[in-house]
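Yeah, one chain of the complex is gone here, protein chain that is, but the others are all in their spots.
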Amino acid sequence: MSSSEAFPASGVPPRAGGTNVADRLFKGTTLLFALSVVAIMVLMAGAMLRTALPAIRAFGWHFPFTSTWDPVAERFGALPFIYGTLVSSLLALSIAVPLSLGGAIFLVELAPHWLAQPIAFLIDLLASIPSVVYGLWGIFVLAPWLRTTVQPALGALLGVLPLFQGPAYGVGMLAAGMILAIMVIPFISGVSREVLMAVPNSQREAALALGATKWEAIRTAVLPYSRSGIIGAIILGLGRALGETMAVTMVIGNRPEIALSLFAPGYTMASVIANEFAEATSDFHLAALIEIGLLLFGVTILVNGLARLLVWSVAGNGAATVRE
Amino acid sequence: MLTGLAVEKLGACFGQKQVLNGISMTIGPNLVTAIIGPSGCGKSTLIRCLNRLHETVPGARQSGRVLLDGQDISQMDPVQVRRTIGMVFQKPNPFPSMSIYDNVAAGLRLNGVRKRHRLDEYVEKSLRMGALWEEVADRLDKPGISLSGGQQQRLCIARAIAIEPKVLLMDEPCSALDPVSTGKIEELIQELKKALTIVIVTHNMQQAARVSDYTGFLLLGELIEFDETPKLFTNPRDKRTEDYITGRFG
Partner (left out) sequence: MTFDRYRRRKRVNVLVSALAFLCAAITIIPLLMILGHLLAQGAKAVNLDFFTQLPKPVGEVGGGMANAIVGTLILIGLACLVGLPIGIIGGIYLAEFGNNKTGWLVRFMSDVLNGTPSIVIGIFAYTVVVLPMKRFSALAGGFALGIIMIPTVIRATEELVKLVPTSVREAGLALGIPQWRVILRIVVPSAKAGIVTGVLLAVARIGGETAPLLFTAFGNQFWQRRLDQPIASLPVQIFTYAISPFEDWHRQAWAGALVLVAMILITSVLTRVVTKGQDRSMR
């Protein structure tokens, strides 16, 4: 082993202050690409803020609290959309949370492995179906069923409550809430499963060793341990529901009015953007729509930030990736 | 040219934890220098300072100097340092995505050798020196990780010597291996010694006695004694060395 002629000095100076120049260049380049994610977020907020400025200037703090939406007269208030977004999302959560949690408990704590795996797989599959396909199903299957079967029954049974009064259209807040519920179940269920699985077995065994039944062990040991993670999962689901667009647009009825009844049509922030953006009548109309987008952006940042903190505190960084 | 290393007042720590303190020693050219000591004494950290791998660990710091033929390695390009000072690790670590051939050729290719016949030549030569050629000549395209543990370690040695380093660091190269493989690698060390300078870390005193010319005894981050191997093993100057080599120690 004598010669070193095989190795031409490969462009790297032998002395470089103790570090390799190419390595520093490489690190800098990758840093640039990584930072572009930060740049995108800053640019996104900045660009939206700039284009929404005319509307923000014109309406100020009244914008989210006014319920007129009249593109012709150029009078814009976002209240009906905010209301619709909140109500449809909360309705969705009230359906999805018990089902997801019960399902997650069954899959992690009770079901045998051979049964849990395929069911978990199917639930995860729900997340991969595109929103527009849910909407299609909502229009042609869910809404007619609600109109002919569910809403008359609910009206007869609970018609004294204002929530269940009025004509049965099929499309409306109830349909939106149900379709959203189906869509957020895989997210809440997936993160909840992750969180439950992160509970150390010793906790379960401690309770079982005291003579607890399986359910008692879950209630006294598992659920308290994973509480903040589960809350995080729910808030994560809320974030999804708030921003969900297509399926809701297709079944909510798209009427910018605030109605107490769940049978009545409504409108959400995401839906109004989807419907009116491409055909906005004026720059001012566009500015108002972008301001709604900006509000939606701000709310989802808050909601997701909160959810992530809660989930990370329990299941570590990995759980937050259960999104697709 | 003969290449030796000099270590001057070397200290190293991870975060707040000091693992090496005031190490000074001279590693002579074309000799085998063994570092022995109980586990956790800083042996691995010491040789990882010699090719600047220590600094790649987050939170690692270092003081003092390591001289390669009189030149401070911390002032050199780490790539040049490691090209001159090769290393074999405790656990065999062939590149998982590469074949046997590509593993040996990796260092050559990434150091600029492109021509196929040159590569073939170097790969065969290195595998022969690594005492592995006979066993793998007919399946060079198989993944490196398909070999047995002992073969993987010899593959790693072949990979290290393929780029013709002047110094070879071996961090407990036999600790994961069976006695037969260990024997083969010890023979190999005697062979390699003719061409390069070797530093071997081992917790196995018999191995140090068998293969090395000089031995250093490391305890709790300090170099207790450093001497010619026969002297250190038959006539240690320090009581602690004596305790350790006679087995009266932890």
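First chain written, first letter: the chains are A and B, and each begins at residue 1.
FYI, a residue touches a chain if its C-beta (ideal position, glycine included) is under 8 Å from a C-beta of that chain, and two chains touch if they have at least 3 such contacts.
Not measured: the values here are computed from a predicted model.
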Listed residues A:270, A:288 or A:310, member touching the removed chain: A:270
Residue among A:58, A:79, A:139 or A:163 touching the omitted chain: A:139
In subunit A, positions touching the absent partner: 12, 20, 22-23, 25-27, 29-31, 33-38, 40-41, 43-44, 47-48, 50-51, 98-103, 105-107, 109-111, 119, 122-123, 125-126, 128-137, 139-141, 182, 185, 189, 213-216, 236, 239-240, 242-246, 250, 270, 273-274, 277-278, 289-290, 293, 296-297, 300-301, 303-305, 307-308, 318, 320-321, 323-324
Absent-chain interface as seen on subunit B, which is shown: 51, 53, 56, 58, 78-84, 86-87, 89, 91, 93-98, 106-107, 110-111, 143, 145, 156, 159-160, 163, 165, 169
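Here is the rule we go by: only the chains that are shown with their structure count from here on.
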Parts of subunit B lying in touch with subunit A, wherever the complex brings them together: 74-80, 83, 108, 111-113, 118, 122, 161, 163-164, 195-196
Residues of subunit A defined as touching subunit B within the complex: 1, 3-4, 6-8, 10, 12-20, 23
